[in-house]
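My structure is below; once you've seen it, I'll send some questions.
The complex appears here minus one protein chain, its other protein chains still in place.
Letters are used for the chains, namely A and B, taken in the order the chains are written, and counting of residues starts over at 1 for each.
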Amino acid sequence: MWAVATLTFFAIRLIPGDPAQAILGGPGSQASQEALDQVRRDYGLDQPLLVQYFAMLGRLLTGDLGDSYALKVPVAELLGAQIGGTLLLAVLSLALAWVLALALSLVSTGRGRIATAVGEGVELTAAALPQFWLAAVLIAIFSTGLGWLPPVATGTPSGLVLPVVTLAIPLAGFLAQVMRESLLDAMAQPFVISARARGESAVGVRLRHTIRHAALPGISLSGWALGWLLSGAVVVETIFAIPGLGRTLLQAVTLRDIPVVTGVVLLIALVYVVMTVLTDVASRIADPRLRQEAGR
Amino acid sequence: MRAAPVTATTTKRRAGIIAGAVALVTTITLAGCQAAEPEASGDPVEGGTLVYASGDAEPTCLDPHVGGNYPQALIAGQFLESLVSRDESGEIIPWLAESWEPADDQLAWEFTLREGIEFTDGTPLDAEAVKVNVEHLKDPATQSSTGYLAMGKVESVEVVSDRVARFVLSAPDSALLESLAQPWTAIQSPAGIARGMDANCQAPVGTGPFIVDEWVKQDHVSLVRNDDYASAPADAAHTGPAYLEGIEWRFVPDSSTRYAALQGGQVDVIDNPQPDTIAATEGDDAFTWIDAPRPGASNRIELNSGQAPFDDERVREAFIRAVAVNDGIDSLFFGTAERSYSPLSSVEPLAHSDETLFETDVDAANTLLDEAGWTERDSDGTRMKDGARLTLRFPVSTNQSIPAEQSLFEQVQATAKEAGFEVVISLLDLSSWYGALFAHEYEIVSAPYTKVGPDVLRILYHSDSITPAPSGYFANLAQLDDPEVDALLTGAASTSDPAERAALYEQAQQLILGGHYLLPLYDQQNSFLLSANLQGARAMPTVSTPSFSDAWLID
Partner (left out) sequence: MSELELRQTTIDAEVAHAPRRRARAARLPRAGTIVAGAFVLFLLAATIVPGLLETQDPNQISPGEAFESPSLAHWFGTDESGRDVYSRVVAGTGTSLLIGVTATFIGLALGLVLGVLAGFGGRVVDYGVNRLVEVLFAFPGLLLALLVIVVYGPGPVTATIAVGLSTAPGYARIIRGQFVAIRSSQYVEAARVLGHSRGRVIARHVLPNALIPIFVLATLGVGQAIVWAAALSYLGLGAQPPAAEWGAMLAAGRTYLSVAWWMTVFPGLMIVGTTISTTVLGRALARRGRGDA
């Protein structure tokens, strides 16, 4: 976390543009020299870079993310209001992507060449769809065409459907690719053959035994997937007008709102760390072999 | 020519899908000339909440005194009001002030306020409140830029009596009334201002038909009706409180999403509709289009005359002659925008147009460039002179130029190439774009500027505007430095004789256009698509922001 904060701090200092300007009404403002000087003093921007850096670290240690330059409110408060929506969006999308990927790989694996080819084609196409385009197509079909779902997410459950689907489809494409391979692996295992020999149906075997194998890489990928979803949120939140971290980040980068950018990055890093821990635990639960290794 | 600043049209059903787009141009333009107000059908109905979807950036502060940009003006018009307004003919009309009178020497103006008006927090509207507002605008701590500039010649405000405020000026200001008609100089409750910037940004207090109830960042602002509203401007359709119970003001940045939401009935009004969607709703009874170009400057490409190659007037003229934009404007804007030949918006009565200066003539352009010494050509056809290529850097702000405009700039690039200009377009975010301008890294640029009245010419073309503000900002992007223009603009801003003012502005515009400093494109596009069950809405003839105090919803 410290490293992330440091990297962000210095990376943003590289950005051309005067932070004092960002504080005084953003680009194109006609702030007076006095106002600029005043702001530089107030925010400590006239101090050497290292002093500013340690001041920031000191504040971070006390949990203070600073105030937004543009919105003049504490960053923690701002992000606290946004994180819930974005996380909900990400988790729902992840869940849907999971279901779609599992379904696709279960249906298309080991059913002959054509099913496999179709399955792979669908996966690759899904993974190659840019979200901004997918979103437009979904809106055109389900909002404008059929009138089933609202294009603007106003906080109602129906408003979340389209954004979640937009995020989930490309991700499902990725996940299904991995799951297919694990499934193939699992279906060649002796226990599957013995289960079949015991007279269990092919479908039963799939559902009871191999699904767990398909799920494993999916679980360990979830940490990465969440990071991917947060990147995707920048685009999806803009299109569906959802308040959230992605839009906040985009706006903050455009306005050179340094405390907000730092805050969002730290928050995402935190989510990533938590997620990594969680997926480790989840893989151990899903895979007995890992449990044993840990026990030894 | 548009006869009035605000025109709303419902035109015939489109025959073809897109093939007919160009033919359609004529239809819409003709209909636009009739300048009809939206036909209100039936009697006003009380109640209901209007949902408005705005594509403009979400303001960082709802108080338009702070900074002062157009997104702030859009929403502030719902809860703040100004001393005066402007009607469709461009005449200044009473609003919070019922009358005004300049002193003989033009150095003081007395405004008499309406009687019995209160801000929505109960504070009375009196001369003291006006004084506090002007001081708020002039205080550097407020960080005002638009309102601050507008009050440039106002030295102080004196309280003559409860209802009479005297503005004391440092020099005669023929633009004072126009400046005061803008939302950026609107009058707020002194008690509201006294709460400090943070609280006032969150929910400014005014006299308007609605009150800010709640602002959920990145989502919406809830506005509720002001039941005691009694200060409608002189041209309003009715006096007294609004019919609507409230407005839900949503921020929806993506234009396709906004339009889909309007089609699906999720919202009642959208702003910044894409030209193709406006064309798609033509003739559809379910929608009404309000076309309300912004006042002030037209949208134009400025030629940076401060450095090579455009320090040579022949090269400037060659560029203007080489570029063809008319066909592009017709097809890209689907007939919703009309070509302009003036530095001023067509809503400005004093706008001066000269079409003859802008006729495309590639041969003439080539001759001019040959004369100017740009005779060599390199392998890709770009002209050269003394080893330098005829390259024009063109920074384009993705925040300020809609896709159709960006496409038009690509067409400018393609047509200028035929005469040997190499136009290099850079699509930039707003901060980087200003950075490029401040560093003079541009030969051509397009920047909107909204202001009520022709005084915008002084801001854009007076040599004083070449000197950058401490922040680096300068408004004279053409770097036009002509003492004659300066004298005309200063004279026009100080005279009290309307005829002389008009004559001076006309001469100034002739010089500016004749010097080939700019390529006018069209009025600053600004329009609203309304669901047909919204009646009685209009765009204010001041800066074309929407007004819903006379509007009602039918089921």
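Odds and ends about this structure:
Rule of thumb we're sticking to: a contact is a pair of C-beta atoms (placed from the backbone, for glycine too) under 8 Å apart; a residue touches a chain by one contact, two chains touch by 3 or more.
Since we're looking at a predicted model, the values are computed, not measured.
Residue B:428 is the one among B:93, B:107 or B:428 that touches the chain not shown. For the chain missing from the display, the contacting residue among A:51, A:103, A:124 or A:146 is A:124, taking the whole complex into account. Of B:49, B:222, B:411 or B:510, it is B:411 that touches the chain left out of the display.
Interface note: of A:56, A:152, A:195 or A:268, the residue touching the hidden chain in the full complex is A:268.
Residue positions on chain A in contact with the hidden chain: 3-4, 7, 11-12, 14-16, 113, 117, 121, 124-125, 127-133, 136-137, 140, 144, 174, 177-178, 181-182, 184-185, 188, 217, 220-221, 223-224, 227-228, 230-232, 234-235, 249-250, 253, 264-265, 268-269, 272-273, in rising order. In the full complex, chain B touches the omitted chain through residues 17-19, 21-22, 255-256, 274, 276-277, 280, 327-328, 330-332, 398, 403-404, 406-407, 409-411, 413-415, 424-429, 431-432.
By definition in this document, only the chains that are shown with their structure count from here on.
Distance between chain A and chain B, defined via averaged C-alpha coordinates, is recorded as 39 Å. Considering their complex, residues 16-18, 21-22, 24-36, 38, 70-73, 78, 81-82, 136, 139-140, 143-144, 147, 150-152, 154-155, 238-241, 243-244, 247-248, 251, 253-256 of chain A touch chain B.
Chain B meets chain A in the complex at residues 53, 58, 60-61, 66-67, 140-141, 143, 145, 148-149, 197-198, 201, 216-219, 250-254, 256-258, 260-261, 263-264, 266-267, 399, 429-435, 469-473.
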